[in-house]
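Just dropping this structure here.
Note that this is a trimmed complex: some chains were dropped, and none of the rest were shifted.
By letter and in written order, the chains are A and B; residue numbering begins at 1 in each of them.
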Amino acid sequence: TGVAMMKFKSPPVNSLSLEFLTEFSINLEKLENNRACRGVIITSAVPKIFSSGLDITEMCGKSVEHYAEFWRAVQEMWLRLYGSGMVTVAAVNGSSPAGGCLVALSCDYRIMAENPKFSIGLNEAQLGIVAPFWFKDTFVNVVGHRIAERSLQLGSLHPAPEAHKLGLVDELVPEDKLMEKAAAVMKQWLALPDHARQLTKTMMRKAVLDRLVAHREEDIKNFITFVSKESIQKSLRMYMEMLKKRKS
Amino acid sequence: TGVAMMKFKSPPVNSLSLEFLTEFSINLEKLENNRACRGVIITSAVPKIFSSGLDITEMCGKSVEHYAEFWRAVQEMWLRLYGSGMVTVAAVNGSSPAGGCLVALSCDYRIMAENPKFSIGLNEAQLGIVAPFWFKDTFVNVVGHRIAERSLQLGSLHPAPEAHKLGLVDELVPEDKLMEKAAAVMKQWLALPDHARQLTKTMMRKAVLDRLVAHREEDIKNFITFVSKESIQKSLRMYMEMLKKRKS
């Protein structure tokens, strides 16, 4: 059918570790280069979680070289996904904070399980950190400036119904209909000739993609400076402690 | 009353041919230079069709010089209409795909007959072609980035009720009230002093207008290169065949 399925399977919470991101990018590249593949549905094999976002252990107590390598991998994943020539559909079958939300925002269409216990959002500010400008640009392109400004400042995690109301996801369906719906949406998007659709997509996303490409090294330096601060390291350690306690 | 009425009357479907576009631009220019004229209502004299958009016969099997002349005429029409100092109200009394939609989008206010059989949208992608960047810019200025991205990639033609919900048209009225409503809206807009209203309009639209002015020759070259491709010529011929069959 020309449609690939990517199922995130990195328990317990599909954290976007360096290894995960690298594999994700390689798989996207392979599909992109496979002319038989026209679309990809992205979902999770882990119950209740789409992806918990960037792996905080990669940002804590590591070397400057490691931070640079990690951040470049985050950028690479986004450049490939947001700029993909394939039709990309996110079947969000669980919560999706921070980097997990970015993955969904970077697709062409977002369907979410209509479970109000699942939430999605760029909640970086809650952790005392700031979403990078290209996370913000991607968010603004989906929900507009005002909703993005408020949601980013509050670090909001929006329950599925609210996310739908804000336009953060395009559609809600019962969890057991999610894959069926994703396939139907994919079919609708693939009914269009690839070439015209791809050029149109590029026209819509190029300005935001180019902005990161033009400032990529600067963005890595900023990340390193930011994450190396003792205050930020402390925030992240506290957050990890909280997560560990919650788990046990 | 200072209000002109332009009724498109080029059966069967008000195609925007080179001749039509040239006459349209000349008439806009005349009205613009007529100090007694403060507003123009644009509608169709052809039943069920506002305008079917660019005339495909102008893009099929013609010379490079013809393509250039045609495209310059499309640009000219849009520059005059989107940048008009007059109040421009579209009374959309029929379907309005592609270039027809652009005409409506370029006005200050869009009223559409509430007939769900009438649809409107930039459906270029359905034909295997890509809406030019300034069609896209005009669309984004009306419906925002996300709705434009999705609608352009799918080449959607939105039935009137959906078009209203998306903000693509401002208001729906029963077909027999359309002209009455257009006149009432015009009166409301003309209650403002022209000078302040015009400066405000320029402030809102200048960035998008300037972008085409700055890239006009390049845009013509792009159009020629694109439309001269054998694959595109084939798509357009197939589309014309389909239209002919539908008619008979």
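Annotations
What we mean here is this: a residue touches a chain if its C-beta (ideal position, glycine included) is under 8 Å from a C-beta of that chain, and two chains touch if they have at least 3 such contacts.
Everything numeric in this text was worked out from a predicted model, so none of it was measured.
Of the identical chains making up the complex in this file, 2 are positioned in the shown model, whereas the full set numbers 3.
Just so it is clear, only the chains that are shown with their structure count from here on.
For the pair subunit A and subunit B, the CA-based superposition corresponds to a rotation of 120 degrees in steps of 5. Separation between the centroids of subunit A and subunit B, computed from CA atoms only, is 36 Å.
Partner subunit A is touched in their complex by these residues of subunit B: 124-131, 133, 136, 144-146, 148-150, 152-155, 231, 235. Those residues of subunit A lying in contact with subunit B across their complex are 108-109, 140-144, 167, 170, 188-189, 192-193, 195-197, 199-201, 203-205.
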